[in-house]
Every structure is written in structure tokens, then in C-alpha cells.
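Below is a structure I'd like to ask you about.
A single protein chain has been omitted from the complex, and every remaining protein chain is retained in its original position.
Think of it as A and B in the order they're written, each chain with its own count starting at 1.
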């Protein structure tokens, strides 16, 4: 015994403190017992983890389901179309209301296109002086059709190669500014989110039990005054992310609505937090503005039976609804809490023993078991 | 040596047993060696993990791909449309057959809408007595158009503000009950799921090698008699989840089809398990019934060139196909097995040495490496 003591005294205590059993015994008898008990719990956990978790746990990772519904009316007044009112069936393309959808806020419309021949839009490649410059059957990836081999007048001054395709062609203009559906800033998005944890009979919705349908008919999310209302005004979403909706509306963008679940099943406390984030942030080092658009067409049959279409290059905002969260379950919870306190204590005491080391490990195990991220 | 023994005798053996090398040496020489060998394996693992896993492992997390195909014919007989037959091109909206799709089971159809003026649907906000009550240009988020400022007859008894929009308006009715496409209960969903694990040259499908195309043409999933057939009758899916399809069909809902892969590459054993779960379960504490619908339109050009549309408020079921699973690979497998036995033994012996502690850690490492969850 004495030998060990002197040995300890001689060498740096820093190292001794964790290699000499003596310190442990004398100073921390209680902790020692708790630790022992605790060890068994962890072991049981791990055996359970390896032996039993195997096949079954995974089907019980939390399952999240999202549906969304956009509401609002927009009025446009264009030379081409005159006054026109847009509702959800017009501006949600394609029609889907799940965790990702596209809200069209601006567009370039090219009506009455038919399969016919017209002069290609003037580009370095398409401008020509005679048919010699045009190759029958040539398809320019950037172009709008298949060249016929003829060189025709695009305008009085410019000649370009003729192409077969949907004519007249879409103009290579910038989208209208301000955006056609500028009114969209007042649209609202109603987001329904359910999460489930079957094995624990656990099943929550972001529509809280105390929300009456009359409440849901009128409420609008507000970080301060109304943080639980699942109906979001688009303008508010953009303001929270320091983005100007009207600017984004012109060229389009991608916006995330994040739902964060932190559930404590002891206290049956389970209320989601909402946050927003623009996903297509421009690289500060890059100059070009982010653009998000997609082309689609409405197809018609003319009286003569010929197909025609209205081509729409729709700029707009894709909303991605992302769900995250953690659920902590009683048993584990208890140990884990006890644990943080415990380590904290040891730490403040500036006392560093293998004991602590194992705790660190164990903390880690527990947090692993108790925190399940929603995918 | 003696000094250490007495020391041990004096202080609580509980703590001594893991701080005195002696016990180890004498009692568990074999285990000691195995442990030593084992340690090296773990170390190699970890070096590999840190040094090599870095860039490459991730592209090899298991990749899952799902395609689905709905089959079935439904007959509706409505006053408006007369007898009409619906096939997959009519009731899958939008047309997509991947891991999430919408099957329309019920709808409110509003044909021949044109951009024109009509009396708003009567609500607290829209009912008026004179033009004074209506504000030109006012857009009610809940409304169907832009007010023109005039107060017109909605019916003989009721006057409401006139709006510009798609007229005639969709009726604010409940959806038909029973659902129009009640026949959908007999539709079938054919789900194809491939999973891959390139690094391990691992590539499985839920269409098992022994399934002939003739089998796939006729088989229908049945938990007991036919648990591997990847073709699911919708009615069966709902029955397994104790939901009544006809009820859900009226207002719509969200249903998950879960595919669970548990593969043991030693035994080349790899057959998926199917299960079902309704995702938009109603909160027991809440009264309102879950609803899932979306609005879309078919656009037409009238002979006079004016646009018209048929608005469809489609109620239906969104199917989400969720894939989970674990794959365990030989090498790791072996150690891990050996491991559970080992720890178990140590445990029964009520013997708790650092050795065990490290095992716990290691088990954890191994399970980490060997269980890969499909995302």
C-alpha cells in the first residue's frame, strides 16, 4: 500500500489519479455503487440492442407524413390574355400537395403553338445568309427545332435557319417584372404533418387538439403571437428569411419549411417548432441570380383536328417541407438526465477517472438509443 | 505482489476487480488472449473507418428504388357525366408511379368554367345588400375571385358581391357519399423495389427469382397464403390497418406501404416483409375527420377560342412506399456473434472488468458497421 502511495507521490498526480484505485475507493463510494448499477443497465441495453433490435426496430423509426394546401386568388392583366384570375388549380404545377410542390408566381406564355416551320431565334449558330449555312435535320441542343435546311427572314434585317417545331417560338425575354402573380405574397399554405412511432403507440399531429376548425379557418402563423398555427402566409415566410418575396417571385426559388419535433413522452409534451430557410441561396462569390422555372404545356385540338398547345415557362417557388425531431422515452430519459448531472458534477470537481470515461461512452450510447431522428 | 494483494483485500473488491491486473491474468488467460486479438481487429476497423471510409463509404449506403403501377377499372354514373369508365390515366394525378402517388377515389367536378363574372358563394364576408358593401378589386383569401364592386343576386333571396373568376363556381358541397370510385377497393398496386449495395456487389429485388411473369400476372398479396407477392389489393391494405376503405375513399387519406429488408449475406437470405400503416391517423382528442384532396383542371379551348376548364376537386388516397432494412455482412457478422456470446458469458459470471467495458464499446462499433439503414 505504502509503496503505491510513494509511487503516486513521486510521479505526476495528473496521471496517478486515474490509475490508482485508492482515490476512487476513498473519495467516491456512492458514485461507485451508482456507477455499478448503471453499468448493468447499459449492458442490458446493449444486449437488447444487438440481440433484439436487429430486425424489428427499423420499421419503427418515426414515420412522418406531410400534406399541404395552398389558398389564394391572383389577378393578372396582360395584353395577351386580358384580365385573368388564377386559383390553386392554375398555379400549382403539377397538381400535388405533399411535402414538395411548385407554386408558379411568374411566367412567359406562348399561346397557339402548332407543329410548323418558322425562323429560328437568332443566335451565333442560327443566323445565316443563305441555305448553305443551314443543315437539314440539324438539331441544336440550345435550339427550338429541327433545321429544314432553308435560310429565311427572322426579321427584315436578320435571316436565320428555318426549323420545324412548335411555332411561333417562345420569346427569349426576361420574365415580367414585377411578377405576374405578385399577389401570391398573400397566399397561405396550410401544412398538415403527422408523425408516428408505432412501437411506442406514439402518434402526433401539428394540428393540436385544442385547435378548433374555426380557429384553423382564420389563424395565420406568427412567430410571436401565433407560433403553433400551421397556416403560413407566404410573405411572412420570406420576411423571416430576410428575402424579398417580390424579387424571388420574378425568377423563382426554393424555400424550405422546417418542422422540428421535440417530444418528451414523460411530460406528454410534443409541440412542433417551425422555421424557414431559402435553399437556393446564391453563392456570395457568384454573380448570377438563382432561377427556378419549368416549362409545361396545355394541349388543344383545333377545329381542323390539328394539335396546338399553349407553352408556359413558369417561374415560381418550390416549397420543400422538411421534418426533423427527437423523441425521448421515459426509461432512457431518466438515466440520461441522471447522467448529465453526474458527469457535470465530476467535471466541476476537475476529477478525471476512468469512471468518467465510461460515463462518456455511456452517455453516448444512451443518446443514441433515445434520440431518433425523423427521416 | 503481496502489497497489491493486501491492498486489494483491504479495499472493496468491487473496485479492485477491475483495477488489479492480477485477477485477469490468473482467472481468464484465454479470454485475455481472445480479447487482445479482438482489440487489434477493432483497431484495424477504426483506422479503416477514419482513414478510408471518409470519402467513399457514403456513396455506398444502400440505395433503394421504387416504382409502382396501379391497375383497375371504375364505373361512375353521375347526372352530369352519365355513365363513365375510369382507368389509370384518369385517376392517378399527377401521372407518376414512383414511391408516392395519388389515387383519386372521389371528386367534385365543375365543368365548363370560363373567366367571367358571377355572384360569389354566400359567406359572412360576401353577402351584401348594395354595391356599397362590395369593394372593387378586393380578393378574399377564402373566396373564388376578385370582387367587381357590384352586389348581385346569388339566388332569389340572397345577394352577394360579384366576382371575376372561373365561373360557374365550385359548389361548397361535401364530397359524394359513397365515393364515386368506390370500385377502387378492387384496384391492385404492383410495387417494384430494388435495393443496391454496390461496394458489396449486392443487388436485390422484391420480385424474387422464382416468380414467373405468369405468377405476377395473377398473384395477390396475402399475409398468410401469399406473403411475397408484390401486388396488393387496396381493400386488403385497408383491412390490415383496420381502416374501412369506403369511409376513407370519401374524404381521402394517406397510406404507407412499408417494405422491410433484413438480409443475411452469409445465408444469402434476403426476402422483404410488407406492412401497412395509415399515416394521417386522426388525433383521438380531435373531432374532425382527416381529409386529403387536391384541385386540378383540364383546360379546353372553345370554338370561339376562349379558354374553358373542367375543375376537379379530387379526394383520394396518397400512397407512400417506405423502404427500411438491415444488411449484415459476413466478416463483421462473425465477430459480432462471437461478441454477444462473450459479453453474455461475462455478464452471467457477474464479472465486470474493463475488458467488458471495451467490449461494450466494440459491440457498438460493430453494430454500427454492420447495420446499415436504407434511406
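Methods note: contacts are C-beta pairs under 8 Å (C-beta built on N, C-alpha and C of every residue); 3 or more make two chains touch, one makes a residue touch a chain.
Just so it is clear, the model here is predicted, and its values are computed rather than measured.
One of B:125, B:150 or B:192 touches the chain omitted from the figure, and that residue is B:192. Interface note: of B:128, B:207, B:237 or B:279, the residue touching the hidden chain in the full complex is B:207. Of the options A:121, A:154, A:245 or A:300, the residue whose C-beta touches the omitted chain is A:300. In the complete complex, the residue from A:72, A:175, A:230 or A:325 that touches the missing chain is A:325.
By the touch definition given at the top, subunit B reaches the unshown chain through residues 1, 3-4, 19-22, 24-25, 32, 36, 39, 42-43, 46-47, 49-51, 54-55, 58-59, 61, 63, 65, 67, 69, 71-75, 83-85, 87-90, 92, 94-98, 183, 186-188, 192, 194, 196, 198, 203-205, 207, 209, 211, 213, 217, 298, 300, 302-303, 308, 354, 358, 361, 365, 375. Although one chain is not displayed, subunit A still touches it through residues 3-4, 6-7, 10-12, 14-16, 19-20, 93-94, 100, 102, 115, 137, 139-146, 164-166, 254, 256, 258, 260, 262, 273, 275, 277, 279-281, 283, 285-286, 288, 292, 294-297, 299-301, 303, 309, 311, 318, 320, 322, 324-326, 336, 339-340, 343-344, 347, 352, 354, 356-357, 360-361, 363-364, 367, 373, 375.
Just so it is clear, only the chains that are shown with their structure count from here on.
With centres taken as mean Cα positions, subunit B sits 16 Å from subunit A.
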